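Showing just some of the chains, left in place.
Lettered A, B, C and D in written order, each chain numbered from 1.
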Amino acid sequence: MRIKVIVPLLTSKYNSAIQEELTPYVAPDVSVTVVNLASGSPSIESRYDEIYSTPEIVSKIVKSEEEGYDGVFVSCVSDPAISVARELVDIPIVGGFEPAALSAGMISKCWGIITITQSCARLIRDLATLAGIHQQLACIRSMNQPIDELHQVPGKLEEVLLAQIKKMVSEDRVTAIVLGCTGMMGMAKYLSKEMEAIGTPIQVIDPSAVALGYLQMMIRAGLTHSRLEYPKLNLRERVISCIK
Amino acid sequence: MRIKVIVPLLTSKYNSAIQEELTPYVAPDVSVTVVNLASGSPSIESRYDEIYSTPEIVSKIVKSEEEGYDGVFVSCVSDPAISVARELVDIPIVGGFEPAALSAGMISKCWGIITITQSCARLIRDLATLAGIHQQLACIRSMNQPIDELHQVPGKLEEVLLAQIKKMVSEDRVTAIVLGCTGMMGMAKYLSKEMEAIGTPIQVIDPSAVALGYLQMMIRAGLTHSRLEYPKLNLRERVISCIK
Amino acid sequence: MRIKVIVPLLTSKYNSAIQEELTPYVAPDVSVTVVNLASGSPSIESRYDEIYSTPEIVSKIVKSEEEGYDGVFVSCVSDPAISVARELVDIPIVGGFEPAALSAGMISKCWGIITITQSCARLIRDLATLAGIHQQLACIRSMNQPIDELHQVPGKLEEVLLAQIKKMVSEDRVTAIVLGCTGMMGMAKYLSKEMEAIGTPIQVIDPSAVALGYLQMMIRAGLTHSRLEYPKLNLRERVISCIK
Amino acid sequence: MRIKVIVPLLTSKYNSAIQEELTPYVAPDVSVTVVNLASGSPSIESRYDEIYSTPEIVSKIVKSEEEGYDGVFVSCVSDPAISVARELVDIPIVGGFEPAALSAGMISKCWGIITITQSCARLIRDLATLAGIHQQLACIRSMNQPIDELHQVPGKLEEVLLAQIKKMVSEDRVTAIVLGCTGMMGMAKYLSKEMEAIGTPIQVIDPSAVALGYLQMMIRAGLTHSRLEYPKLNLRERVISCIK
C-alpha cells in the first residue's frame, strides 16, 4: 500500500522529519512519500491562503492517482483541496481535520481544538459545521502566536499548549483535545503524559496519526468518497481559461 | 451609491441584459456596473470550478474597493470568493445564496431551492449548513439539464421550473421557493403568477433581486462583515508563489 | 414607495425625531410616515404588553394597506402583531427583530443582543427560537434599567451599552452585536467607533436601519409573506364578540 | 384540589359534556369547574383568533387565582394566553399542547399530530419549535374540514381521523399520535382500539387527559412556572390605555 503525503508548505526542509514522524502510524506494508508545494501560500492560515494553495495540491493529488498511489493525506488541519479533488479522483483523500474530529467524537462528547491563529479558528469552525459535529466541539482556542516562533524557543510550544489544555479542561469542561495544526507533531504524547501526571488524564489527538489510520482503514476496506456526493467531473468539459 | 456586479462567466454577452434586468431592484440613487471574468471556469457548477474562478473574482472585488464602489454582488448562487474577499476588503460583498436563504427564512419556515445540476445541489447544501439554516431548507431539487439548453427552447425553462415547483409543494410541503441560479432571471414573477392561478400562492425568490436589496440595506445602514469573523489579511506577508 | 412606521408608544412626542433618524436609511424615492398608538401598553416589555398593544397595531396595519402603503415597519424588537397582521394583509410587514437577526447571521456566526429588561430577554429568546437562528445567538444581555432613565442622564446610555458590549466580546466571544430596542437609536455608529478605537472592530446593528432596508428589498423584489404559511383570514367569518 | 377549565368558545352548551368527559382524568379529591368565554373569537384557529380571545382568558385566569383555584387548564391545543397569564399569577396553568407534546416524547421519539386546519397547523408548529421538541414531531396533518361539520355526521370524525392516522403510520413512520384539538374528545380510545385491531398498536394521546394529569402532578409536587422565566408583572405600572 502506498500513501502520498502532501505538505502545503513552500519548502522541502521538513519533509524527511515528517516522514520519520509518520512512520510509526502506518503498518509494515505501507510506504509513505512526503512532498511539499512549489507554489501557493507559504502556509495555510486563512481562506485566502487556501484558495491560492489549492490548485497545486489538486494537481498533486491527480498525479498521485495516476502514479498508482492508494490514497493521499493532505497534511493540514484546514482540509484544503479535499472536496475539490474528490470530484476528480477515485482514491480516498483525507485532510487533518475530519478524521481527527470524527475520532474525537468517539473518544469524547465534549472536546476542544487548539489552533494557531484566530483566522485558522474560523476555518476550523466552518469545517466542524460542515462535518455536522459542531455541537460536540466545545471550544476552539487559538495560541495567537506563529508556530515558527514557538518552535524556535525550546520548550515554548509545549508550555503554551499545556497552558491552553489546562484552561480548556477547567473552563470549557472538555474531555479530549485535538491538536489543530499538523505542525504540532510530537506534542500529543508529551501533553497526555503531563496531563495524566496532574491527575487529569485527557486524550490528546495528533491529527496526522489519526488521518493516516483513517486512510489505511479506507484503503483496506475498499472505501472512498461517494460519487453521489461528489459527481465526477469531466475535465474536458471544464477547460479553465487563463489570461496572458 | 455605486454597486459592482461580477458575473462569473467568461463572456460579456449577457452583461447588458443583466444590467437591464437588475435595474428595477435598485433605488434611483444607485448605479450598477456589470462585469464578467476573463479567466477561470466557463461557469460555476462544481467545487473545482469555484476554485479556478475565485482568484479573478477576488482581484475584481479588491479593485472595486480601490475604485470606490460601495459594495459588490457576485452574481452566482454558490457564493464564490465571498469569504475569501471578506479577508481583504472592507466594503460589503454578497453572493446569490446567503441573502436569498435568509430572506426565504423570513417568508417561510419550510422552503426549497431549485438548482441546475446535482453537483450544484451539493455546493448549496454545504452553504446552507454553513449559514445555519439547513433545517428550514426542506429540499434541494436539480433540473439536471444545462441551463443553456433550457434557454434555447422558448418556454422550456418555464415549463421545467413550474413542474419542479409543483412537486416541491405537494411532496416536500414547501411554502416558498428560491431560484438556485442567477441565470433563471425573469422567472420569479412568471412562476408566482402561475402558482397563484392554480390556487397555490407561493413566493418565488429571485436571488439577484434579494442580493441587491440586501447590499443596499448594508450600505445605507453602514454595515459590513465583522472583522472579528474575518480578520484582515496583511497581503505583504502572504506573497503567493507561482510556478512558471 | 411609501412605508408606514408604527411606533407602539402611547405618545406622539418621538415621532418627528424617529422620522428624521430613519431618513438616511431609505432611498430617495421612499417616503416614511411615522405614527404612534392611542391605546394599549405604554411600551412593550412583556408578553402582557404585547397582547394589549397588538389590536391597535393590527388595525393600523390593515388601514395602511387600504391607504396604499407598500409596506409597514412595526418599530419594536419584540415584533408585536407581525404574525397576526400577516393573516390579514398582503403587503410586507417587518418588526425590529427578524431582519436584524437574519442580517446578524450574515455578518457573524456568533452574535449577541442587548435588551432593556429580563422580561424583554425572554420575548427575544422565543423570537430567536421561532426564527430558527438561536444557535448563532450566543447571548442575550439585559441592561436592567428603564431606557427612559438611561436617556435622561447624558452619556449614560452610551456608557452602559459600551460596558455590555465589552463584556459580550470577552465573555461570550461574540463577533457582532444587535441593539435590542428601537429606542437605542443613534447608538450603533457611536458604539462601533468606540470599539474600533480599542482594537476590537465589531459591527453594531441598528434594528431600524436593517428593518427598513429589508422592507425596501422586499418591496422592490415584489416579495411578501407566504400565503401557504399565513393562510388569509376571512374576517367576515371571524366576528369578534365583545362584552359591553 | 380545585381546577378551573377554561373553554375558549363563546357558548356554554358544551360545558357540562366537557365536565363529564374530564371527570375520569382527575383523582377523587379533585373538583373541576368548566367555564366558557363571553367575548373573543368563536374558536381559536388562527393567530388573529388567539389575540382576540386572550384578554378574557387572562382575566378568567387571574380571577381563578383570586377565587383560590389550585390550577387552570385552558382547553385549547394552541395554548392561548398561557405565557401571558404566567406573568400575572402564581398558580400553575397549562394548555392542551405542551403537556401532550412532552408526554408524546416519552412514549415515542417520532410522533405526529392531527389538527383541524392548515392555519392551526402553523400555530402548532410554532409551539413545537418553542417547546424545543420539533425534531421528534415527525408531521402535522390537517383534516381541512371544520370540526363542527365532522361532528354532525355520525361516525364521520372517527372515519377521517382513522384514515389520517393510518397515513401517518405508513408515510411518516410515527409511533404515537397527539389529537390536535380538544374538540376531538372521546376519540383517543376508539382510535387506539381500531389501530390495535389491525395489528398496528399505536398510542393515541388525548390532550385534555394529559393536561389534567400534568396539572395535578404540578399541584401535588408544589411546582409552577419559573419566576426567572416569567418575571412577575406589576400591573399598576402597566396601565393599559383604551380608546373610547
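Everything below uses one rule, namely that a contact is a pair of C-beta atoms (placed from the backbone, for glycine too) under 8 Å apart; a residue touches a chain by one contact, two chains touch by 3 or more.
Computed from a predicted model, the values in this text were never measured in an experiment.
Novice: Copy number of the whole complex, given 4 identical chains are placed, is what?
Specialist: Per the structure file, the complete homomer consists of 6 copies.
Everything that follows uses one rule, which is that only the chains that are shown with their structure count from here on.
Novice: Over half shared or under half: which fits the residue numbers at the contact of copies subunit A and subunit B, same or different?
Specialist: Here the answer is same, because the shared fraction of interface numbers exceeds one half.
Novice: Would you mind pulling out the distance in Å between where the CA atoms of subunit C average out and where those of subunit D do?
Specialist: The separation of the two C-alpha centroids amounts to 31 Å.
Novice: Taking the mean of the C-alpha atoms as each chain's centre, how many Å separate subunit A from subunit C?
Specialist: Here subunit A and subunit C have centroids separated by 44 Å.
Novice: Note the residues in subunit B that touch 2 or more other chains, in rising order.
Specialist: Expected reply: 109, 132, 228-229.
Novice: Any idea which subunit C residues touch subunit B in the complex?
Specialist: The contact residues of subunit C facing subunit B are 24-30, 94, 98-99, 102-103, 105-109, 131-133, 135-136, 169, 175-176, 188-189, 192, 200-203, 205-206, 209-210, 212-214, 216-218, 220-229.
Novice: Write out the stretch or stretches of subunit B touching subunit A in their complex.
Specialist: 10, 38-42, 46-52, 54-56, 58, 81, 83-84, 87-88, 117-119, 122, 126, 129-130, 132, 228-231, 233, 238-243
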